[in-house]
Structures are given as structure tokens and as C-alpha cells.
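One chain of protein is taken out of this complex; the other chains stay put.
The first chain written gets the first letter, and so on, giving A and B; residue counts start at 1 in each chain.
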Amino acid sequence: MKHIDREARLGSNTFVGENVVIEKNCVIGDNVRIGHNSVLHENTHLGENSFVGDHVVLGERLMAFYQNPKEYTNPRLDIGANSILRSGTVIYAGSKFGADFETGPHVIVREKSSFGKRNMLGPLCQSEGDNQIGDYNRFLNNVHLPRKTVIGNYVWVFPYTIFTNDLHPPCGRHIEGPTIEDYAVIGTYCMFLPGVKVGKNALVGAMSLVTKDVPAESVAIGIPARVVKNIRDVKCKRELVSAPYPWKDCISREKAKRYGYPWWKEKES
Amino acid sequence: MKHIDREARLGSNTFVGENVVIEKNCVIGDNVRIGHNSVLHENTHLGENSFVGDHVVLGERLMAFYQNPKEYTNPRLDIGANSILRSGTVIYAGSKFGADFETGPHVIVREKSSFGKRNMLGPLCQSEGDNQIGDYNRFLNNVHLPRKTVIGNYVWVFPYTIFTNDLHPPCGRHIEGPTIEDYAVIGTYCMFLPGVKVGKNALVGAMSLVTKDVPAESVAIGIPARVVKNIRDVKCKRELVSAPYPWKDCISREKAKRYGYPWWKEKES
Partner (left out) sequence: MKHIDREARLGSNTFVGENVVIEKNCVIGDNVRIGHNSVLHENTHLGENSFVGDHVVLGERLMAFYQNPKEYTNPRLDIGANSILRSGTVIYAGSKFGADFETGPHVIVREKSSFGKRNMLGPLCQSEGDNQIGDYNRFLNNVHLPRKTVIGNYVWVFPYTIFTNDLHPPCGRHIEGPTIEDYAVIGTYCMFLPGVKVGKNALVGAMSLVTKDVPAESVAIGIPARVVKNIRDVKCKRELVSAPYPWKDCISREKAKRYGYPWWKEKES
């Protein structure tokens, strides 16, 4: 049975699926579709034209709830317009996402984070909270962002890559997350030691252990990763494109449009 | 509350749990059991004697739905008889699975794929779509199959192994998935560069980075992986079996029977 609290506010033309629970003080924009069996906890704000899949949890309660549920107030969760949250996504209360946010199934995002616009978290990604993420970033399957991650704009992180933040775990007295600058590309299955910075347009090859900073425009690879060349020296081994990097030049007009990059019209094909 | 669309067709002796949603044009075979809170979207076809766990989503909508929900038609999803889909599994519309398909919890399978019979995807596996998978394959926990993966029959892939398909990500102009031939065994925590082929009966050791083709009957291991011997030269370090590979000879009659291998009766013990 559907349960919509009287103190929740739904926009016009909203579709609410079966067995959905919308708790009090939720605010849902116009033209939103919420799939079956999803739960929106207190103070979830969801922008217009958004889609929520089945079995999604928005506003998962924070630790203070378990310590004293009666006195607890769920912090506000803000999800921007035109978002797509696929089935099984769990987003904790107390974060903010810009417009056009997208998740794959079973994504988990914790509290006190700020995501800009047009970010995509693929299936099973985890963001552990306290993170600052810019615009237009794409994280593929199962990427792990620990607390105190700082990411710029137009960054790509490929599947199963994991960043760390504790200098000598489990001490935790000093936490240093990664910093990834604009247009950087991080390959599949990489592991980053705490506090590493990756410069603008840099490329980290697959299965690398990144132990120190990677300069802008450089290619680093290996265990441990070493800088091996400039990104402009990377060749396509099938000779299908003249220069794969910077990827902004290589990516197709069609893909740039699909991902909503504002510069897509500058591209020829 | 249960919601079963009038245009859905249920077989005889079907058990439908609490709060289940079955959308229109679903076709459910005889003797099927659907657990609680699961959702079957439009045009899901589920074969007889199958089991669906709790919080399962079958027929997750494709991207076209979010672009124009009113004009959207969900492609048909076909799941064969005698399947077991455990709790939290999410299968997108538009794929086809042979009989005796089995998933662990929280498995994710995308669209336009063809799986033969008797495939098993362990907990948290992801298949990204456009994949061609034969019969009798077993993928353990958290295996990642990217688009354009081709897998033969009787293949084993062990946990956290990941294949890739983009020659210079994120360009995506040319996609080459892996090709894995019959009876190959891929160890835990391996990473494959795009377009690699693994030959029949080959063995890839754990934590290998596979950068080029692995010939049939050979053992490859390392970062990068190199061929180190023939599979018939692998010894059991505890001297418990005379020859671990080819694994078809080593595996017990009881296990071969349990996995439904048609040749199980040929085995002695």
C-alpha cells in the first residue's frame, strides 16, 4: 500500500508507483515518476522531471538516528531536476546533487557531499561522504570514493578503481583524500594511496598503483605508477584515430551531446 | 498490496508474495514462486518452475523510457524455465536467458544480451549488455562483463575479475570485448585489456593483467600475464589430485551433476 505523509508536497503530474513510502517534509517537483516499493525519508527534495526506479532509498538515516531515534531530525537531501536514480540506489540524507544526476543500480552515496550537475555514478559505485564533486563527471561500475575526495569537472573514472584516505589505517587521525583535476582519466582497476593528486588532462593506465602525484597532461602506469609519456604521444594501436588524448578532441559529437557537455556543438563528428 | 495487471498471464500453481507488482503483458509459467516486494515490468516472460526472490526487478526500463516515457514500449525479457533469481537481482528488459539460469543477490544484467542455458552469475556480478554467452558458464562474485563480451561454454570466471572493451577510454569509437573459449578458467582479480581472446581449456592465474591472447591449453599469469606452462603440467601443491587441469577430468561426479553438465555420468567419482 502506498503511504504518503500529509506533510509531504508532491508536484503536478507526479506518478507514484505501488507500495511507495514518502515521509514527511519531502518535496517532489512536477512530472516526477517514482517506481514501485521505493522509500523517500524525511526532508528529501527531488527536482522536477526526475525518475526514481524500484526499491530506491532516498534520505537513508545517519548514525545519530540509531543513537537516539526520537530526537533525530533527518538532514535535507537535495537532488536536482532531470535526475535518473535506478533501482536499488541508496542515498543517505544530508547531501546535495545538481541537475541531471544519474545512478546505475545499487549505487550507494553517503552524507555531507556536494555533487555538481550532470554527474553519473555507475552500478555499485560508493561515495563515502564528505566529498566535493564538480560537474560532468562519469564514474563507471563499482568505483569507490572515500571521505574527503575532491574531483573537478569532466573527470572519467573507470570500473573497480578505488581511492584511499588514511595514512596508516586504521588510525584515522589524519585523512587525506584524492584530488582529481579537470578532464583527467583514471583507468580500470587502479588503486590510489592517500592524498594523491592527478593533474588536468592526465591519464592513469589500467591496474596501476598510484603512490604519488601525476602531473597534468602526463600518462602514468604501473605498480607503482610512473610517468611514461605525454598524453599527446599516445597512439591508437588500431590506427583508428590520430590522437586519442586529450579525449575532449577525440570523443564523438554524438557522445558529447549525449553526456550534455556544453561544448558538444563545437565538435565536427 | 499486490498489484497484478489484468493483461498479465499467470500459470497454474503460481505463488505471488506480498507487495509484488506484475505489469501488463507479463507471462509467467506454471509452478513459479515470486518472493515479496518484487517487480516484473511490462513484457517479462518467466519460464515454469522458476523462483524469484525478494526485491527483484525484472524488465528494468531502458534509456528510451527516460527520454519519452509515454511513447516507450518495454522490450521483451525472456527468462527460461527452472531459473533461480535471488533477492535484489535487477535484470533490464530486452535480453534472453536459457533454462536453469541462476543469480546470486544484487546481480545486474543489462539489455540486448543472449545467455544460453545453465548460466550462473554470482552475487554482485554485472553484465553490461550486448553480450553473447553460451551454456554452462559460472561467474563467481562481482565479475564484470562489459559490452561486446563473447563467452563460449563451460567457462569459469572467479571473483572480482573484470574485462574491458574500449581501446582508449573514454573515446569509445571502437569497442572490442573479450572472447573466452570453452572450458577456460579465469582466476580471481584479473584485469583484461580490450579485445583479448582466451583459448579453449586455458587457465589464467589470479591477479593477472592480461594484455594479449592466451593460447588454448596454456597457463598465463603475472602483470603483464605471460604463458608459463601447459595446463597439464600444473601440479596440486598438496598432492591431493594427480592433475588439476583440464578441470573437466578433475571435477567430482557430484559437482558435475550439481552443475548439470551433460557429461556428468561419464565420471567415476
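Details
The rule is simple: contacts are C-beta pairs under 8 Å (C-beta built on N, C-alpha and C of every residue); 3 or more make two chains touch, one makes a residue touch a chain.
Because the structure is a prediction, the values reported are computed rather than measured.
Checked against the full complex, the candidates A:Val57, A:Met120 or A:Ile231 give a single residue touching the omitted chain, namely A:Val57.
Considering B:Gly59, B:Gly88 or B:Pro170, the position touching the chain not shown turns out to be B:Gly88 (whole complex). Within the entire complex, the positions of subunit A that touch the omitted partner chain are 1, 3, 19, 21, 37, 39, 55, 57, 60, 65-66, 69, 88, 90, 106, 108, 124, 126, 128, 142, 144, 160, 162, 164, 167-174, 191, 193, 209, 223.
Subunit B residues in contact with the hidden partner, per the touch definition given at the top, are 1, 17-19, 33, 35-37, 51, 53-55, 84, 86-88, 104-106, 123-124, 138, 141-142, 156, 158-160, 185, 187-189, 206-207, 223, 234, 236-238, 240-241, 244-245, 247, 250-252, 255.
In this section, only the chains that are shown with their structure count from here on.
The distance from the centre of subunit A to the centre of subunit B, with each centre set as the mean of the Cα atoms, comes to 26 Å.
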